[in-house]
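Here the complex is missing one protein chain, while the rest keep their positions.
Every chain is named by a letter (A and B) in the order it is written, and numbering of its residues begins at 1.
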Amino acid sequence: MKQTPSGFRPMGEEYAAYLRDESRTTGHAETISFPTTEQEIVEAVNACRESGSRLTVQGGRTGLAAAAVPFGGHILNLSRMDKVLGMGQTADGFTLTVQPGAVLSELRKKLAAKKFDVTGWSDASKDALGAFMKSGVWFFPPDPTEASATIGGMTACNASGARTHGYGPTRGYVTALRVVLPSGETLALRRGQVFAAGRHLTLTTEQGTTLELDLPTFTMPKTKNASGYYIEDNMDAIDLFIGSDGTLGVFSQMELRLLPMAPQVWGVTCFLPTVDDALTFTSLVRGMKLGEVSMEYFDGNALDILRRQKAEKTAFAALPTIPETAGAAIYVELHCQTEQEAAEKLFAVGDALEQAGGDREVTWVARTESDLDKLMFFRHAVPESVNMMIDERKKTAPSITKLGSDMAVPDDRLFDVMALYRRTLKEEALESATWGHIGENHVHVNVLPRSEADYARGKALFVRWAEAVTEMGGAVSAEHGVGKLKASFLTVMYGQAHIDEMAALKYTLDPQGLLGAGNLFAAREGGRS
Amino acid sequence: MNCIVCIKQVPSTNEVNLDPITKTIIRDGRQSVTNPYDTFALETAVQLKERCGGTVSVLSMGIPATERLLRDAVSRGADRGLLLTDRAFAGADTLATSYTLSLGVRRLGDFDLILCGKMAIDGDTAQIGPELAAHLGIPHVTDVLAITEVGGASVTVETAWQGGVRQVKVALPALLTVQKDVNQPRMPSIAGVKRGLEAPVEVLGAEAVQADAKRIGLTGSPTQVVRTEAPQRDSTAVYIEGDASQQAHKLAELIAGLTEGARA
Partner (left out) sequence: MSGLRIDKDLCIGCGNCANACLQEALTVDSYAEVDSAKCILCGMCVDMCPVSAISIEKEESGIDKSAYGGVWVCAEYLEGSLHPCALELTGKARELAAQLETEATAVVLGDESADACASQLSYAGADKVLLVTGERFAQPVEEVWAAALAELVRARKPEILLFGATEFGRSLAPRVAAMLETGLTADCTLLEIDPETKLLRQTRPAFGGNLMATIVCPDRRPQMATCRPGVLPMPELDETRQVTAEHVSPDVPAAQKTLLGMVRQAAAGKSITEAKVLVTAGRGVGDKKNVALVRRLAELLGGDYAVSRPLVDMGWAEYPHQVGQTGVTVAPDLLITCGVSGAIQHLAGITGAKTVIAVNTDPEAPIFARADYAVVGDCVQVLKALIQELENGTTK
């Protein structure tokens, strides 16, 4: 870089952690900065553009697709911009204006305790807070498992969690967004104000520049989907940026919509003798239209892992004892207005369970916070245990990493895709464990490689699955985003022509291809046009 | 073995935040829950029933909404419940509460063991168990970790004592207060939830249990709170400034000085 801007620090040993995210991929970079204001973001973006340096944006680095892992250039880490700037009151409720580095778990605590640092808040915000204090319990629905994620990151990958089944992903809860474009200019977007005309979108920056954007011509699958840009006829402009995986601009501020918390939150873990019984149960429950907010699945291998963990490790001794006959488990969560409604729905789930071959007496119902936490501990113990197993196995086969699929199909293909996974894993003789959001036909099949050979076969299998899932009308990345790791799958899903359209759109805003280089599609050579 | 388990409804968190200027209590809308210590007492009783047969009754003095918690206890293995609720019970301290509970115990009939959680998270006094035992004229044992032997006329229990574990044999009928984390309270099943909703839960007031008006509620409470205040906050501390590494450096020097001084 010709002249290092103030705030840019050389990448020393003390910043080594910033070269990685949760995907366990390690990158490299020359400099890093931690802006605290939008102006500092603008300066960093300008400096990188002027010197042709790549720019990677980071929040909490909890992503699983390496979108926040830099490959050269400058890291723009937004973790210092973690404030809640204000609150708003609307006809249906409340909104929060936050900086992109605001951490989800901290936001949850503040909402639960109704305690905010109001330094610098406008009078209108303080008035809204006054009304909020008297107004029952409110929450921010998106619930990615890793709650140390930042709101900026969640917005960039349109994060989902278990409750997305009922509440939808992050997209539905971002009502306004400030974006610093690669040009250094800024966009202030508010949902409901700027729309595309068919597949053409006109944007005007705050500085007065008009941008004419041709949107890609593909049709998104009708499933849970985080693969590539959100594109629709006559779409809302804000939705182009939400889920854009750090490739179209840097988010400097967002406004979030809150929902009132349902008074009754009930969860039940049900056990089924076989995987097929679990799929039958899923169909039955879906057919009952109970409005459940999540359905989480665990196959027999996942349950076996938990059984061993409970027996062997003190950290997991508190896990409840899984019935011996259980070959699969499904957790259903209900958010209801009254106890009566919750009980009726719970008993309906019980009926579906008996029909599918389970037993109403052998279920775990959580109606208190502490019991809900126990069931959540149970669910999170599966991926945690798998991570631990991979770390163990890395010792003898260093190049293996976690290998989890993230594909979703439409409702009517659930049985097909699960049969595909099972058959092909057996054919390849691969060890695996499967869990996930079965309510949306979106399970994470985790291959547990025992050797480098297993790992290679697992990766090859995922490519075959990407093809099959695309053919079924599904999405190759349902929630983790494409980042750098799944760019090849995106090509399988949409084909090169549509990928080129997405790239063209990106290069309209970022001619040198510097921002998030490598996310969604292969970076341009050397980061220069 | 017929057991009576006393449970108390408590706020889900024992922290109450008061805005000092507006005097507003931050209400987080979370539901009241069964005092966590009592859940371990209930699980102990249910496991005893599974081992030896008998019944488990749950008893509570509370507001009408407490019935929900008694039904929750049935969903986790209890057989029936009794709720004592009446305006006249309000304002009770531990003496009046334990007297009132003793009326409930007499109402429930013969028992071998009464089990209580060691203390309530919102009161922290650990007084109800021993006081209730005194009203009933039965022996009590506190800090119970496990019931190891069950006989016709006595039980042997393990209790926490001086950092270790001590065995105590106690004649029946007796009252035990149970420590926390001594077992894993089971979650109800779907079938259990149904049983809880359909369970026989009696709801009785002061007259129905023939309460002595002078011994219940506020009138029956010798102690009263005369003042509640936020504690004084003056700081005369010496502040150590700088960023983390600068502060650490000054602290290291400070500590070296203090520990030298101690040796001098």
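Keep in mind that, in the parts below, a residue touches a chain if its C-beta (ideal position, glycine included) is under 8 Å from a C-beta of that chain, and two chains touch if they have at least 3 such contacts.
All values reported here derive from a predicted model rather than from experimental measurement.
Novice: Tell me the shown chains the invisible chain touches, ordered by label.
Specialist: Visible chains that the missing one touches: B.
Novice: Touching the left-out chain: which of B:Arg80, B:Arg107, B:His135 or B:Arg195?
Specialist: With B:Arg80, B:Arg107, B:His135 or B:Arg195 as choices, the missing chain is touched by B:His135.
Novice: For the chain left off this view, which of B:Val170, B:Met187 or B:Val201 is in contact with it?
Specialist: Only one of B:Val170, B:Met187 or B:Val201 touches the chain omitted from view, namely B:Val170.
Novice: Touching the hidden chain in the full complex, which residues of chain B are there? Just list them.
Specialist: Answer for chain B: residues 11, 13-18, 22-25, 27, 63, 87-88, 90-91, 93-95, 98, 124-135, 138-143, 156, 158, 160-171, 174, 214-215, 217-219, 221-235, 237-240, 243-245, 247-249, 251-256, 258-259, 262 touch the chain left out.
As a working rule, only the chains that are shown with their structure count from here on.
Novice: Centre to centre, by mean C-alpha position, how many angstrom separate chain A and chain B?
Specialist: 41
Novice: Spell out the part of chain B that touches chain A in their complex, as residue ranges.
Specialist: 12, 17, 24, 26, 28-31, 33-34, 36, 68, 72, 75, 184, 186-194, 197
Novice: Which of the residues in chain A come into contact with chain B in the complex?
Specialist: These residues of chain A touch chain B: 112-115, 133, 136-137, 261, 263, 268, 318, 320, 339, 343, 346-347, 349-350, 353, 360-371, 374-375.
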